[in-house]
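Okay, here's the structure, questions in a sec.
The complex is shown incomplete by one protein chain, all other protein chains being positioned as in the whole.
Let's turn to chain A:
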């Protein structure tokens, strides 16, 4: 089967959708030259009216996209750095996200925010290394974090077609992933539907974004010792609670791996929902960044604050051998 890279998948989804729907336009910095490689070839194919290089005016062009969306366009905004979301938080959260409800449903805002290389890029320091997907899930913007090339393609397509604002994080740790893909089978992936990458009986590992690949590697290592199911929610909001419930019906044990800061991260929400409503036979665990983490520049420090495979492995082993009943016996 031919190989598709994650980056090329994003590019292909944009191209496919721009061909299919003339209202799709791309806004961003250096999107013409395609510095991030996501928009490669699009300027030539679709022209400067649809691939629009913006001045460094994120607040303006984010709400400019909202206005354009109200007037019938379907803008996709590429942001060069996840931290730019802090700059445009007002425009996304307080404007785009609120219009539908606050106008009594008179208008929708079909804008897609695309974040290529979210999370640590390795040696880019604190202002370039955040992974703020939990913030957007928290405020209620539809939030997508694809882990694989096929999902990147399918979810970006769906995000663009969706009538609400949708934010798509393409983690730096996943963007280099290449997979064998049947191009004919590439298709939109619905929001709110998780994916089991590897079935297992003992422990469900919910992994977000690039961490899916780490979870899979650890599951492989533990083959024969612990049977690990790797569940990739793909969308954080809406979240596939039913999919997770089914998995936990079988395993009853849960580990969550999440590249968010610990307090108020999506990992905490997953644990809370599981504790409240789903079947757990053992105390769950989550692996996250520390509370309030700011990733320092030096490589060793940067890595020290992100979830590691060793941590995932230890957590799985611990969760596999404890249970609420043995705990209360102790």
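Just so it is clear, a contact is a pair of C-beta atoms (placed from the backbone, for glycine too) under 8 Å apart; a residue touches a chain by one contact, two chains touch by 3 or more; residues count from 1.
Quick note on the criterion: contacts and distances are computed from a predicted model.
Protein name for the hidden chain, per its UniProt entry and selected from "ABC transporter permease", "Heme exporter protein B", "Sigma-70 family RNA polymerase sigma factor" or "Acetoin:2,6-dichlorophenolindophenol oxidoreductase subunit alpha": "Acetoin:2,6-dichlorophenolindophenol oxidoreductase subunit alpha".
Of the candidate positions A:22, A:67 or A:126, contact with the hidden chain is made by A:126. By the touch definition given at the top, chain A reaches the unshown chain through residues 29-30, 32-35, 53, 55-57, 59-60, 81, 83-84, 87, 121-128, 262-263, 285-294, 296-307, 311, 314-315.
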